[in-house]
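Sharing a structure here in structure tokens format.
For this depiction, one protein chain was excluded, whereas all remaining protein chains were kept in their positions.
Showing subunit A:
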Amino acid sequence: MNWLIGAVLFLILAPIAGGLIAGIDRKITARMQGRVGPPLLQPFYDVGKLFEKERAVVTTAQNFYVLAYLIFIALSGALFFAGGDLLLIVFAFTLAHVFLVLGAYAVHSPYSHIGAERELIQVMAYEPMIILAAVGFYMVSGSFYVTEIAATTVPAILYLPGVFLGFAVILTIKLRKSPFDISTSHHAHQEIVKGITTEFSGSTLAQVEIAHWYENVFLLGFVFLFFAWNPVIGVVAVAITYLAEIFVDNVTARARWQAALKSGWLATLLGIANLAILSYMMLGGA
């Protein structure tokens, strides 16, 4: 029964938490730039506004793809908080992004297509690292199930420091933050207009935004797993990780897509080295 409660709580509370995190993020970003910044609830105003706008749709197919994106992101997060199989969660998560890319390709717009291409490059950059992180958790806890990983008394972070650092790098890609903000270009809106979201407007764009809130909460939950043996340290570590991401967002310029890809794979190498040493030590210990 616990798994159902976890999933339902995630589906209901994650958009609220995700929106608040986005609001805090914007406020801290503004303070870092010496500005006052928008109200804390600004992300909710934005999404509410988008639902008030006219439904201007280029092709109806894009609505289907974006809805599928939202559903699969919510599903992967719900599976995670239900304590499900980490591999299944990762694959559902990837499938969600495939739908987003298809949605952007459904429209004949060069900006949307460039954004979709860059999104695919981002998926290539972060995907190996996410799977490695799942493998790392398996090596430490002996299970791919989130319930069992979260219940281990072993501090995973001490066994997987390289995997954690690698995950922190791809977290920058996933949170759509500089220097790897190449597919939506939040901060460079003149460059490729709005990249992958260029052709989505009104309620369709609002769905992309809500999916992003779900996604952020899910990813922060993933970070928590590294520290799950002590929930207090876990929550503090998640907060510090997110603050560090905001800091990196504000002090770096956007990289080219080649650099994003290389960084993602370098992070993966770090993870592989970590796992290689870990397995060597485990063999030696046994």
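Basically, contacts are C-beta pairs under 8 Å (C-beta built on N, C-alpha and C of every residue); 3 or more make two chains touch, one makes a residue touch a chain; residues count from 1.
The rule is simple: contacts and distances are computed from a predicted model.
Engineer: Given that one chain of this complex has been left out, which of "NADH-ubiquinone oxidoreductase", "Aspartyl/glutamyl-tRNA(Asn/Gln) amidotransferase subunit C", "Fe-S cluster protein" or "Hydrogenase-3 component G" is its protein name according to UniProt?
Structural biologist: Protein name of the absent chain (UniProt record): "Hydrogenase-3 component G".
Engineer: Considering the whole complex, which of A:V36, A:V232, A:A253 or A:L283 touches the chain not shown?
Structural biologist: A:V36
Engineer: Given the contact definition stated above, which residue among A:G48, A:P110, A:P161 or A:P231 touches the chain not shown here?
Structural biologist: Considering the complete complex, A:G48 is the one touching the chain left out.
Engineer: Hey, which subunit A residues sit against the chain that's not shown?
Structural biologist: 26, 30, 33-39, 42, 45-49, 51-56, 189-190, 193-194, 197-202, 205
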